[in-house]
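This report refers to the structure that appears directly beneath it.
All protein chains but one are shown in place.
The block that comes next holds subunit A.
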Amino acid sequence: MSRPYAKLPPIIDYGVIPLINLVVAFLVAGLVVLAVGESPIRAAELMLNGAFGYAEGVGFTLYYATSFVFTGLAVAVAFHGGLFNIGGEGQAYVGGLGVTAIALGLGGILPWWLNLPLAVCLSAAFGALWALIPAYLQAKRGSHIVITTIMFNFIAAALMVYLLNDWLKVPGTNALETPTFAEGGQLPKLRGLFELFGANLGGAPLNVSAFVALLACLGVWLLIWRTRLGYEIRTLGHSPRAARYAGMSELRLVVVTMLISGGLAGLMALNPVMGDQYRLFNDFPQGAGFVGIAVALMGRGHPAGIIPAAILFGMLYQGGAELAFDMPAISRDMIVIIQGLVILFAGALENMFRPAIGMAWARFRLRETGPSAARTGGV
């Protein structure tokens, strides 16, 4: 006999609970700000203003969010298959090689709108390749994917420094970066889109890859909830024994899921490399692979949740940078603390307030419907 639990309506599950988590995270962050002798309200004001207060800030926020959507989707897809892909950082980094191969090689030959689909394919392929070995080791040898993907982040970092230093950098310079791509290797900024609303994007690097991110969201939604492969991935994620019973190959599914996950992480390279800096440079993912974990958790693995979660973290990045600039007592590290608190409450402690909220909801429901409605509901 199972214990019946009150089921919560989606609005509470996906709306109220994340919101409360977020509010608590910011309250605690406010205490931190208070502790260094600054006004939390002023800090919040600066942060929000920096992120959303003017067009350029919005452009930056959405630029960061674009990266986080890619890595968030990557973590989410793996998560549906019961796999914890911590290697988004490394996969994105290696994906940069795919982008660079197209942008550097064909940038002077083909226009950007022909190079973009090629770069999408190749960056995804490189990211997927970087996820393949951990996937294979997990599926075949049982090496835990959390450990192997973390290790592959370090391998990726070392490999990329080697490639940049010994092969890819401009000869005779010290900077770990490739030459700047020709025009066909540069994705246009969304200046025109902003002008439609009478806004000026300014120096913000928001670019066409934001649309690739939206397409990726649609693709992931279709994959997970509308295709047979997605069905099999979810079956494996919920119950490996059921997958075995249903005749699904765990080896195949683990490898395919991780290839897709790695591919999505690899796409993230489009945004900074082809969309902003127009060259491959040292450590360009800048933690986006790890932020993707928080984004996926907060977004409940669903694209409709991942997009707002990515924008939230984009806001923390952009608003945080402005805050550190305007409030000298708050250093860059304190911004990381605030981001950490959001991850803590939204991700790790996600279910902390759930029982209390569930109880409050049940009480509210009862008062609304009365005992007679409850009786007919009791089967």
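Everything that follows uses one rule, which is that a residue touches a chain if its C-beta (ideal position, glycine included) is under 8 Å from a C-beta of that chain, and two chains touch if they have at least 3 such contacts; residues count from 1.
Simple rule for what comes next: contacts and distances are computed from a predicted model.
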From "Nucleoside ABC transporter ATP-binding protein", "Cbb3-type cytochrome oxidase maturation protein", "Xanthine dehydrogenase family protein subunit M" or "Isoquinoline 1-oxidoreductase, alpha subunit", the hidden chain's UniProt protein name: "Nucleoside ABC transporter ATP-binding protein"
Touching residue (missing chain; options A:Arg141, A:Arg241 or A:Arg367): A:Arg241
Candidates A:Leu31, A:Leu222, A:Ala304 or A:Ala356 - the one touching the absent chain: A:Leu222
Subunit A residues that touch the omitted chain in the full complex: 1-7, 222, 226-228, 231-232, 234-235, 238-239, 241-242, 244-247, 362, 365-366, 369, 373-375, 377-379
